[in-house]
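Once you've had a glance at the structure underneath, I'll fire off some questions.
All protein chains of the complex are present and in place, except for one that has been dropped.
Moving on, here comes chain A:
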Amino acid sequence: MATRLQFENSCEVGVFSKLTNAYCLVAIGGSENFYSIFEDELAGAIPVVKTSIGGTRIIGRLCAGNKNGLLLPHTTTDQELQHLRNSLPDQVVVQRIDERLSALGNCISCNDHVALTHPDLDKETEEMIADVLGVEVFRQTVAGNILVGSYCAFSNRGGLVHPHTSIEDLDELSTLLQVPLVAGTVNRGSEVIAAGMTVNDWTAFCGSDTTATELSVIESVFKLREAQPTDIVQDMRKSLIDSYL
């Protein structure tokens, strides 16, 4: 189910939050509204963590992660690092990496199996990504843009890319990512997909300017209509219960 919300009157939800299948990071806003909508949707299933990165609120664009791990830029302070290590589940590996392109959220777009990265990323960073996140890494561009993390958003079930992507590019990306892709817009015609929305396997959050058409496209490509959180979390809970016992 896709939800529409705003962060302090800005529709760029993907800038101020990061949603994965195992956790959700939220920026610290003036009021609790932003946080409480996430809580409302996700409370039972995954932890919702309030944080800042490097003292900033644009956490969605600075970090990249999936259910296996979370990568943070070198600007992250030690306290933030510790806070995140404490709040997130143990199987999520939190790693701070040294990378010249520090806006990792703009440079890396990933789901639980595959990641697309900025073509100019360092070799060591690429290895780190493969290691920490447990994914296969591909250097790509989306519709001629090198900031793949901004112009596409995908989960394990589908993905949405920049509207000017040609059909050949779409086919190529779809083959790489092994998920169905569609070119579309978010927030009333905005092309910066990942900044305008954030998505995981069963839910999505979009800016409040998103039109009904865009919302229906998002729901159909990410297959959000039939998805129930309980199905996925069941697998996790089994393992949790096992460890207690």
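Criterion: a residue touches a chain if its C-beta (ideal position, glycine included) is under 8 Å from a C-beta of that chain, and two chains touch if they have at least 3 such contacts; residues count from 1.
Convention: contacts and distances are computed from a predicted model.
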(request) Match the chain absent from this complex view to the correct UniProt protein name in "DNA-directed RNA polymerase III subunit RPC9", "Glutamyl-tRNA(Gln) amidotransferase subunit C, mitochondrial", "60S ribosomal export protein NMD3" or "Phosphatidylinositol glycan anchor biosynthesis class T". (result) "60S ribosomal export protein NMD3"
(request) Tell me which residue among A:Arg57, A:Arg157, A:Arg188 or A:Lys223 touches the hidden chain in the full complex. (result) A:Arg188
(message) For the chain left out of this view, which of A:Gln91, A:Gln178 or A:Ser216 touches it?
(response) A:Ser216
(request) Would you mind spotting which of A:Gly29, A:Gly54, A:Gly134 or A:Pro163 touches the chain that isn't drawn? (result) A:Pro163
(message) On chain A, where is the contact patch with the chain that was removed from view?
(response) 163-170, 183-185, 188-191, 211-214, 216-217
